[in-house]
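Dropping a structure here in structure tokens format, bear with me for questions.
What you see is the complex with one protein chain gone and the rest in place.
The chains carry the letters A and B, assigned in the order they are written, with residues numbered from 1 in each.
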Amino acid sequence: MQDTNTTFARPEGLTDVVTHYCPGCTHGVIHRLVAEVLVELGLRERTVGVAPVGCSVLAYNYFNTDFLESPHGRAPALATGFKRLRPDMIVFTYQGDGDLASIGMAEIIHAANRGEKFTTIFVNNAIYGMTGGQMAPTTLPGQVTSTCPFGRDTQVTGMPIRVVELLSSLVTPSYLERVAVHSPAHIVRAKQAIKKAFALQKEGRCFSLIEVLSTCPTNWGITPTEATQWLDANLKAYFPLGVFKQPEGMK
Amino acid sequence: MAKILMKGNEAIAEAALRAGATNYFCYPITPQTEVAEYLAKRMPEVGGVFLQAESEIAVGNMLFGAASTGKRVFTSSSSPGISLMQESLSYMAGAHLPCVILNIMRGGPGLGGILPAQSDYFQATKGGGHGDYRVLVLAPSTLQEAVDLTMLAFHLADKYRNPAMIIGDGMTGQMMEPVEFPESFVESELPAKTWAATGASGRKPLVIKSLFLDPLALEQNNIALKEKYDQMQREEVRFELYKINAKNRILIVSYGTMARICQTAIDALEGEGISVGLFRPISVFPFPHSQLREEISRANVETVLTIEMSMGQMLEDVERAVAERKPVRFFGRTGGIVPSPEEVMEETRKLLDTKAAPRRSRKA
Partner (left out) sequence: MPGIVIDKNHCKGCELCVKACPQKILSMSREITLRGYFYAQMHDRSRCIGCRICAITCPDAAISVHHHGQMYVLFEY
């Protein structure tokens, strides 16, 4: 009788709840990567996540870890308060582009600048999903959203914000990398980045933020497969992938 | 235990530490910055966490995260900064998290001024943030009382799993008086904090949140909150009576530093043969409605005079308690002006000299 090995299964870090995310939404992929990493690094049981306001407001239903639910944009402040009192626990925030780069801009910059030892997973899909597809700070020039229906006019709204580049200008050491999850090869690379970030937190080394370029098929108005192609053709050009900052002594 | 001469801001800071709250997040703002400066030096001595945040918005949210660990946490600020914390107070109340907030009130609204005021009464006692929640609010009038109430506030915040607030004013924060701290803080037993986020090890994960998308579930959360506030109204009302007797013609209602000034005025008036009593609420939420109603109902009381350093905020609670049984008058100074005992005496004499029919309160 031959043995059956499972070479890939739903990670123990995820609950069995069917997510409310749209078909093809890469939040699901990113959740899974974080869950896999937490289990592989043996961190799940001492982790607390901080959920944002946005499509992933219900993230706490999908992870097998304790969770705090934050007001819009404030997750880095909650994470700071928690981690300062419980440095032995693993803390991560999971935030979208509105939560982190709009209302939460002060909180993320200062948490990064203080070098708070938590990890931020920053999901950038260049649009506000939950509220129905409005312009985000990361919306591309000319991109159509419900609050820039004629395309983003940069004369009026400025240019999209590159968060990883912005944070990399801070002097305090941190680990900052931008990845994407629109193809299997990119997903494998994204998992490595997320693993590096949590490994650094396990060491108590520094603040880490992984910006993940993601799709929003529903509000971009295209199919999930077309959305991966749009990301590849457009988002990657403005938001280059790669490591932008790392602490001394890292390869 | 020896008495130490301390500034109000510092005494309150020390009181928090003595209550086991060695975790403090802050942002500087006049007239309470000394709390932060004192703790910046003192916290390393007790091995606690001190963090100056980027704004009061961040402070309030750091309190949420820190309170989620189950440890005692607090902050101090003044009126405009407290406005910025209203979001987090709403969220913490909705998530049943304890914390203590010190508001050293200053003149408002807006940037206002930096001198004492009592114009955050509405903000403190009626919510300030959105939703059906309350904050347990205590108002000390001496520095010793501030020390005692601060320590009590941590116990009550844990007992009710709700934010608690100490309201002082610029005088409370800046003046110096001798205070005593207990050798150790003796508290009645509190339940274990099984709600704290400690990691899903050997148990199901827990979530600390205030979001309930199902309206029935959200209503249940609100009902649970209301039950706590009803219990506070039954068990946590605190007030003090000063020179209340059958000869009083006027009953003054005042709190905090203003009440002390009224006491001086009352003592001086007694010397002139005029009998005035003082009803001093110590808990302004829960407000001593029924107790005040009982006091003003005595036949000898002709007028109820509310005195605040505001345009009349506690006045509305007084009017509600008095329920039109007696005329309610108001005297207040604002803008940072602290009334003198002589002004209080003058207002009182004016009320007694009037031959006209009792007038409605100035706010009517």
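General observations
Assume contacts are C-beta pairs under 8 Å (C-beta built on N, C-alpha and C of every residue); 3 or more make two chains touch, one makes a residue touch a chain.
It should be emphasised that the depicted structure is a prediction, and the values quoted were computed from it without experimental measurement.
In the full assembly, the chain not pictured is in contact with A, by the touch criterion defined above.
Taking the complete complex into account, A:228 is the one of A:139, A:228 or A:246 that touches the chain left out. Take chain A: the residues that touch the chain left off the picture are 2-11, 14, 18-19, 21-29, 32, 183-184, 187-188, 191, 217, 223-225, 228.
Keep in mind that, in the parts below, only the chains that are shown with their structure count from here on.
Spacing of chain A relative to chain B, judged by their CA centroids, is 41 angstrom. Chain A contributes residues 44-48, 50-51, 57, 60, 63-71, 74, 77-86, 89, 106-107, 110 to its touches with chain B in the complex. Residues 23, 25, 49, 51, 53-55, 57-69, 71, 73, 87-88, 91, 95, 197-202, 205-211 of chain B are the ones that touch chain A when the two sit in their complex.
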